[in-house]
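Pasting in a structure now, in structure tokens, and then I'll have a few things to ask.
All protein chains but one are shown in place.
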């Protein structure tokens, strides 16, 4: 839902009509998981089989529309939800890759795709260079989380602890990254 | 074919070469159905199994190239074909969703994707914010048509009548929308 609200807000800044806002909210929320499912051949894709996704996004969209003038006040709690989403989505992506018997490096890519590519598709639809390619270390955190996951896994830690610790790590790094304003330098050709 | 011509015209306004024009014409025509097929796992996607699609698009492309200076005269008949296309494509999308046993709300999304996302992909390839997110109520009509379809279906109307009435409704709303210049207001954050 946090992803739906963030998508809706981006779309509003582009002066789209309510339908455009709804689509962008939808794509931001499920785009990453949809792309992952298409790439690994889990079709019909996830949200089609679980109608609750559609309802949660509609509620997120409605909230964003109604409270659009007051959302600045909730910036902090939204950021928290967004960060939890980052951890959970990365883990879901890793898990689906493992289910299909794919290599660890591919699973890490799938975790990153699940967590980050909703935002990439949102930025493409809004005609911008995706923000995670330019200044946010969002995706880098997913990759670090993924590497950590397989490191812990090789230690034969029980699965519950494994999942909990990985999501904790992702959330912790993200909070630190924002607090201390970490970012990767841009690469210049000269 | 109407979709192929409209795609070709957009591409020509962007000063693309003939190959670019052809690709844009192709994507505008089959992009929505292709995305739908990929999402529900009907692969190889539809147009690959029915070679006639490829030929119809090639003819539409050739017509647009030859008559490009005179197409303004046919604007009205093209608009009519485009509107019929809207109705037919929405119904095809709904039907494919039902075939896969998906929920009504997901079927409505699939109908909308089939009818509208060819244009969305066209606009992305032409580096523009998709027009249906900004001012056209195109997609809203598909959603209304889809809701109407399931409302009629719940009345246990025979299938032929159901399909005919839904496409009539979609075509009628579209004609009214254009005649009376209906559009959704843009959503402003402040």
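Going by the order they are written in, the chains are A and B; count residues from 1 in each one.
As a convention for this text, a contact is a pair of C-beta atoms (placed from the backbone, for glycine too) under 8 Å apart; a residue touches a chain by one contact, two chains touch by 3 or more.
Everything numeric here is computed off the predicted structure, so don't read it as measured data.
A.B. asks: From the list B:54, B:98, B:144 or B:177, pick the residue that touches the absent chain.
C.D. replies: B:54
A.B. asks: Check the options B:5, B:86, B:106 or B:124 and report the residue that touches the missing chain.
C.D. replies: Hidden-chain contact among the options goes to B:124.
A.B. asks: Contact with the hidden chain only, please: which chain B residues?
C.D. replies: Interface with the chain not displayed, on the chain B side: 9, 11-21, 23-24, 34, 38, 41, 43-45, 47-49, 51, 54, 65, 68-69, 124-127.
A.B. asks: Touching residues of chain A against the unshown chain: what are they?
C.D. replies: 38-41, 100, 102-103, 105-106, 109, 120, 124, 127-130, 132-135, 137, 139-140, 183-190
One rule holds in what follows: only the chains that are shown with their structure count from here on.
A.B. asks: Could you grab the centroid distance between chain A and chain B? Build each centroid from C-alpha atoms only and quote it in angstrom.
C.D. replies: The separation of the two C-alpha centroids amounts to 30 Å.
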